[in-house]
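For reference, the structure is listed below as structure tokens.
As you look at this complex, bear in mind that one protein chain is not there, while each of the others sits in place.
Up next, chain A:
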């Protein structure tokens, strides 16, 4: 009996054989566009000098700035930064909950008016960079940490609302069905099934968002919205590198501490 191979190796098509070349051309084109388009100022004549004094300032930080009792020192302003991040995150966490229910797609349709409009709303909020929000709020309430709080709480609604609504979409509906089948009404389903199921995830996302907010709060001061960013930008502008060094150190320690703490708490939650 003669067996014939039912299918021969089909020769690779022209596209498959030369695909890599096309990719290569595309990538080279993108990079030449990117490199050619930028005007590199090159190193300034003073760059070496400046780098040297920065390095010098970073290894000899201005320790006296850590606490001097003036209320404008590192420890006071670090605490203020944390307060801005904390208040902003908590406020936005509460406001995000209704937004999340608005935007969650719980009905299996491709386009749903309620959730669709909610998602557009959240995207619209997220579009505004935090810095722009901060400047807008400075116009409304004057420079200071309150503007920072408002900027962070509004910006976080966009992020938290999205995360919350996604966790509502993916949540386990078993508990809700159990309460419904036992004769519970809507309010009971919500209080006894929805809230306990979703709470750990909401809190975990809020903690995660707090980590990000601490970083944001430490730079919002650069535009005048309170916190450690204000002395930082002053120190950079006046070339006070030892001061920059100690503030950088303060920010790094603060962020590392908050990240570790929040990670531990989140591990406990889930």
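The rule is simple: a residue touches a chain if its C-beta (ideal position, glycine included) is under 8 Å from a C-beta of that chain, and two chains touch if they have at least 3 such contacts; residues count from 1.
Going forward, contacts and distances are computed from a predicted model.
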Chain not present in the shown complex, as UniProt names it (candidates "MoxR-like ATPase", "Monovalent cation/H(+) antiporter subunit G", "ABC-type phosphate phosphonate transport system, permease component" or "Methane/ammonia monooxygenase subunit B"): "ABC-type phosphate phosphonate transport system, permease component"
Hidden partner chain, touching residue among A:22, A:59 or A:252: A:252
Contacting the left-out chain in the complete assembly, out of A:104, A:150 or A:246: A:150
Candidates A:80, A:96, A:115 or A:204 - the one touching the absent chain: A:80
Contacting the left-out chain in the complete assembly, out of A:100, A:232 or A:246: A:232
Residue among A:22, A:64, A:141 or A:178 touching the omitted chain: A:141
Contact with the hidden chain (one of A:90, A:171 or A:192): A:90
Touching residues on chain A - with respect to the absent chain: 30-31, 33-35, 37-44, 47, 50-51, 54, 79-80, 82-84, 86-87, 90, 127-129, 131-132, 135-137, 139-141, 144-146, 148-150, 215-216, 218-219, 222-223, 226, 229, 232-233, 236, 239, 244, 248, 251-252, 255-256, 259
